[in-house]
Structures are given as structure tokens and as C-alpha cells.
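Taking it in order: structure first as C-alpha cells, then the write-up.
Partial complex: the chains shown occupy the same locations as in the complete assembly.
Just so it is clear, A and B label the chains in written order, and each chain counts residues from 1 on its own.
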Amino acid sequence: MSLSYGKYLKLRELLACQEPESAKHGAPAHDELLFIVTHQTYELWFKQVLHELDAVLALMGGAAVAEKDVGRALHHLERIVKIQGVLIDQIDVLETMTPLDFLDFRNLLTPSSGFQSAQFRSIENKLGLARTQRLRYNEADYEASLDAPDRPAVGAAERAPSLFGVVEAWLARTPFVASPQFDFWQEYRTNVTRMLDEDRATIEGKAQLAPAAQRAQLEEFARTRETFASVFDSARYEALRAAGQRRLSYEAFLAALMIMLYRDEPILQNPFRLLTALVTIDENLSLWRYRHVLMVQRMIGAKIGTGGSSGQDYLRRTVEAHRVFLDLFNLSTYLIPRSLLPRLPNALREQLGFRRDA
Amino acid sequence: MSLSYGKYLKLRELLACQEPESAKHGAPAHDELLFIVTHQTYELWFKQVLHELDAVLALMGGAAVAEKDVGRALHHLERIVKIQGVLIDQIDVLETMTPLDFLDFRNLLTPSSGFQSAQFRSIENKLGLARTQRLRYNEADYEASLDAPDRPAVGAAERAPSLFGVVEAWLARTPFVASPQFDFWQEYRTNVTRMLDEDRATIEGKAQLAPAAQRAQLEEFARTRETFASVFDSARYEALRAAGQRRLSYEAFLAALMIMLYRDEPILQNPFRLLTALVTIDENLSLWRYRHVLMVQRMIGAKIGTGGSSGQDYLRRTVEAHRVFLDLFNLSTYLIPRSLLPRLPNALREQLGFRRDA
């Protein structure tokens, strides 16, 4: 029998999955379908996001990643960015439901909750949200809110290599960071140190500056120098990392910084794009969370005295607490002007280009 | 057993509805899931659009519509506008699939086709797309492409009152258009005629104008006068209607024009908003169709010599041919400056306001 659109998409089954509770309780609430459809489209897109993440993990999870596959991985990540755009924008639709309309069926949904979305938890895990980083909700681990049959898949996603992990390992393997001909890190430190020395001399030489203003500028300068010093010394970097203020390994951090600075070299273009995509994914996830927070607030308001324990407060704190690629945002702290960039030796430059240039 | 998120949304069933053909044929194509998920989210949103249209038809389908219910109907229509925004924007996601990736499974889908979407056909029918207006595809009526079990619902949607129909009837019942104290149409015609006379005198009086320029302005003026004349005379209006150039009944047309012109009067505000929402829905549907056309073109290109018979060409022609509320766009032709607007008698003005003003 030939394939039809409806059979291919299993529309009969798909369109039978909407069962409003309000109808079962004899008081159909018009907007409950909207509530269901919105969440179901979220879950369909979540499935797609997981599919893309799995593809990236497969491409980048090995001991070596072919250049070809960096481009492929990038393509999957850029698709995730586009999907996130839809996830964010479609909150506009759900917000056409008014708080009073929500009240028509809200109580019937108890105790179900979006915290039970196993796919969303798997996305967090596959991105690389660390267990230690997760806020606890109602003093319980996140698995507590999952349906029992969902736990194995979510747990497996947590134990398997994550996007953060494979990217970190891939970065750490970047070949060009240090070689006999060019030690990026040493050259970078030299140039930064010279830049800082000049900055300080400039400030100290400002004869016309009021003493208080000069002091302020020197304090600001001291913070800048301190910021660089904290990464020049691997021991200090590791201390920051142990304190949870950095997450990337030192090697991965250095490589990521080099990619940011030399991103126009052909072989570094895709890695740069990939890092940018990760930053955007992280940003979009935070934006989605924050829109979610505001929507919940306008839907249900806030009770007196619920303090830190409520779902709404938990959501609000995850906006910043559950970020995965924060280290990549912080890389910008360490950029230096192109004019101060150590010059790549020609031999290395050729290595970063295509063979056919020869 | 208590309700969980997953049970409520029937996630097990929902997430089992994605069955890529490529996997069945032993050559899984990564992007087929995207193709399925995109279309399934479309169908879920279509279901919601139908739910909103049904609500509007129920509210406005009777012999009289309470003012309260105009506001409710408007709310449903504005939700449809928001949903359309998502439908249009999410084409961005599908376009991350490249033509070559599509080719990996495209042939496996034959002969299924989006033309078989019964829900989409029902939306067109409920909006009020007339059978006579529908383009024929492959020399067949649109039902020919539907799965047999889908035909009854689509046919019922066609035979039942449509949004176009109930709005037209509701407009035609607008009470204030003509009354002993104020005959909108007569006053409007008087003012328009005066305006046109002045326009002509102005042109004829432009002594410094070159004859050719004056002739051009007079031709333009003649077209304007002709445009108004075509609606001043109900017989001429009906002739345009018979020729398919107008669709709204004369009474509905007059009422819609009055609503556009006096939209700030309290009782006309919601009707004005409702007409605006219909215009936007029509516009969004055309935009969605056109984005769809461009996407198909970039996905599959074009064959030599397929002429007018191809699906792509059919799609392209529906962009304009399948518009439902074109008459409301054309209303703007007949607007006149506020300064020329017939003044409402105070008694009528009070009727258009709220009781509490008394």
C-alpha cells in the first residue's frame, strides 16, 4: 500500500495524544489544548535537539576528529541554535493564555510538572551540565522528580561523555598551540606583559590627573593585571578551577584562546565557528529559561513567604546557575588587540592553510 | 495513580510517532527526523488553529453576537496570528536541511505529499476559501489528494459556515449603518463627491501645468472617480461581485467601511480590531505560502518543461489565488481623510458608547 502523508507522519496516533484533563472532569477548558500542544511541540523539538547532540557526540567523541567532521558537527550545532529560536519565540503563543484561563484547569494537572521532562534533563546532561552545578529542588536531586521509567536514559546521558567534555578534550588536543617553532602561550604572555607595563606607565605619567582619579585608574589597572596573572600561572588557574570559577582544563583554555585570536587562519575558522555556536547555544538556553520565568510569574504570581523553596524561585536561579559554556564567554577577557598579536611564523601559517596553496 | 508530566502529555505515544522511512530501508538519513518533527509540529499547531477557528465559529455563528463575544472571538483570532508567526519562523529550522541531505530520503516518501494534509485543507475551508476559488492540482479537485478517511471531516468543514461567512453575516447586521437620524452611506457619498469635485477643479486650475502632465493627472483622477463610482451603485458592485472581483455582500462591505472610518467609537473598537486580525491572518497565510514556495524551490530546484502542472507552480499560484479576506485589504481604497468624515449626530455617538456615560 502506498505511503500517504498521514501514514508517514502517523497523524492518527499523533493527533490522538491530546487528552485534556478538564474534559475528563466534565468541564472542558478551551485553553487546555493550547497548553498541551505547546508542551508537545516542545517535546518534539527536544527530541530533535537530542538527535543533533547525539550526532555531534558521535562525530567528536573519538580520540581524533577529522577536519571534515568539525564542519559536520558545526552544522548540527547551528541547527540547534535555530531550533532554540523557535523554542523561545513560541512562548509568545502560550502567553496568549491568560492567568484566569489557566486557572480553569491548572489544579487538575497537580502534581505533574515541567520538572519531569526527561528529555530536557537529558539535553542538560548531554550539553554537560554537571551534577555538582545543578541546583537542588525541594532538597532533592533532579532524578527524584522524574518518572521511574525515564531515569535510566537520563542517567545514561549524565554518565556518557557530554558536549562540554568532548569539546574540552578536542580543544586540548589542538596541535598548534605549542611547537618548537612557536610557543603561543609564551609569546602571548610576553606581549600582554609589555602591554600592561605600557598601560601602567601611561597612567603614572598623567601629570594633569587628580590624585584620586589616578588612584582609581591604578586600581582598575591592578584588577586587569590580576585578571591576566590568574591565568598565566597554571597553578592559580587550577585553583580557580577547583573553586568552581573555571571549568575548562588549562590546555583546553589555552587552545580556545588561540582559536579566538587566530580565527581567520583557514584551519581555525571552523573551530572558531564551533566555539561561537556553543556560546550562542548557552545564551539561548538562558534566554529561554528567563522567558519561562517571566511567563510563569505572569501566569501564577507569587505567594507570600515561599522564600527560596518555590518552583518559581528555583527556575529563576537556574537561568544563571545552569550555564554550561560560561568559560567561553569569559575568554573575551583575555583577548588582546590585533596589533599586539604574536606574529605566526610562515611555516606555521602554511600548516594552518590548505595543502593546495603549495 | 497520580498524574505525571509524561502521562499527561502522553509522551510515550507522542515520541513513538517518528518512524523514518530511511531507517526502515536500512540506510538511516540523519535529517529525516527533522523532516518528520517539523511536519508533526505543523500538524499539532494546525489542530490548535482549528480549535480556535471552531471557537470563533461557535461564538459568531448565531443569529446575533453579544458584544462580549466579539471580544472573545477576537482573542481567538489574535492567538491564530501568533501561531502563524511560529509556523512562518520555523521554516528557518527546516531550511537547515540541505538539498543533498533531503535527497537521502526524498524518494522514499513518494507518493506522499503535503497536499494530503487534511487539517490544512480544513483550515482553508473554515477560513472560507471557496471551492470555486481553489486552483485545481493535476486537473483534479483537492479531495482527490486526500486519504479517503480524511474526506468526510474536510468536506464537512467546507459545507459548514465559514469564518468568512459568519463575519459577512455579522457585518451585514451592523445596526448603525443606516438609521433615521444618520444615513452613513448617503453622507459618505456626498462628501466623497464633493472631494472629487474639488480635486478635479484643482487639477484643471493648475495653469502652470504642462498639457501632458495635466492630462495624466486627469486620467489618474478619472480612475479614482471610477473606483468610487463602482461601489456607489449597488448594481455595479454586484456586477463586480459576480465577476469574482468582490466577495463581501454589499451590506457587509458598507458596514466594514463604516467600522474602518469610525473605529474609535467604543462599540466599534472591537469590530475594527477583528477586521484587522482577519487581514493579518490572510497576510500571514500568504507569507507562509510564499516562504514555503521558496523553500521548496531551494530544496528541489526546477525541471525543464514541467510548465504549469508541477506542484511547485501550483504552490506559487496559491499564494495569491487562495486569499480569503482580500476585500478587507481593498477597503483602504475607499477611506477618506478624517477631515471629510461625516460627523456623527450626538444621539448616535452616545449609542456607540457605554451606558455608564449616562
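To be clear about the criterion, a contact is a pair of C-beta atoms (placed from the backbone, for glycine too) under 8 Å apart; a residue touches a chain by one contact, two chains touch by 3 or more.
Remember, predicted model here, so these are calculated numbers, not experimental data.
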| item | value |
| --- | --- |
| Whole-complex copies, counting every chain including the 2 in place | 4 |
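In this section, only the chains that are shown with their structure count from here on.
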| item | value |
| --- | --- |
| Gap in Å, rounded to a whole number, between the CA centres of chain B and chain A | 40 |
| Interfacial residue positions of chain A with respect to chain B in the complex | 2-11, 13-19, 21, 30, 33-34, 36-37, 39-41, 43-45, 47-48, 51, 55, 75, 78-79, 82-83, 85-86, 89-90, 92-93, 96, 109-119, 147, 150 |
